[in-house]
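Quick one: the structure is below, and I'll ask about it shortly.
The complex is shown incomplete by one protein chain, all other protein chains being positioned as in the whole.
Let's turn to subunit A:
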């Protein structure tokens, strides 16, 4: 509570005064100062975002709430309002443009991910069914699925004979995540599946996968993924980037799981929380990216960034 009082006082009084003084001293607005002093990456984009958020100018603040912002118009507008001359500061326009693409894109990504999550898996939808059979054939290329409703599904870690009921609150997003992982990182996915079959310490691959979708979705909505996405995607982050983050999380979770001493499946939620804390902690460093062994392929021995 104290912190929010401080924050209020700071942004209502101290920060505007400080900004006003700096503006007089340097002759540059805050946005311009950020683009000049902070190198490209999450730190810069986050600073721009914070500056817009606390701006007293309605059009600037509004950029963070509107859908389908026309980025070029917004940049031209800001340069006019802040009287930044493109001749004197040629880098300002393009830099601001990229930051706005990232900021608005992140928000669009949240709504895209959310609408995918809300689509319930439907066995009458041929696209959904095709994705499901793709998941099977990628993970189990040598085994034919004998029927759509079959105990075989438990072999890849679904709970029962129809995976449909396992997607639950993650909907189509859970399936898309799994299919992306199994398709783009097929070797890694098969490796994880076989590790998950360990008789004592194993886990249910697909179910854990769906729980990791829940984690990725949470990290996106809470804004924690900004660090990674702003550092890695120099433009608008898209669904594919979310899938990539998912793959990273699932791959790293598996490593984290087996690094725990004496473990069984009943400790899943405890271990998941521990894992989540570490990821969140790591993303607090504005230079962090979620890249590990997965991006260079699991067969490569390149050391991954430790969690």
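Everything that follows uses one rule, which is that contacts are C-beta pairs under 8 Å (C-beta built on N, C-alpha and C of every residue); 3 or more make two chains touch, one makes a residue touch a chain; residues count from 1.
The definition used in the following text is that contacts and distances are computed from a predicted model.
Not every chain of the complex appears here, and the one that does not is recorded in UniProt as "ADP-ribosylation factor-like protein 3", selected from "ADP-ribosylation factor-like protein 3", "Prefoldin subunit 5", "Proteasome subunit beta" or "NADH-ubiquinone oxidoreductase 21 kDa subunit". Screening A:61, A:168 or A:277 for touch with the missing chain picks out A:168.
Across A:43, A:108, A:154 or A:201, the residue that sits in touch with the chain not pictured is A:154.
Although one chain is not shown, part of subunit A still touches it, namely residues 1, 154, 159-160, 165-166, 168-170, 174, 203-204, 207-208, 210-211, 213-214, 217, 264-270.
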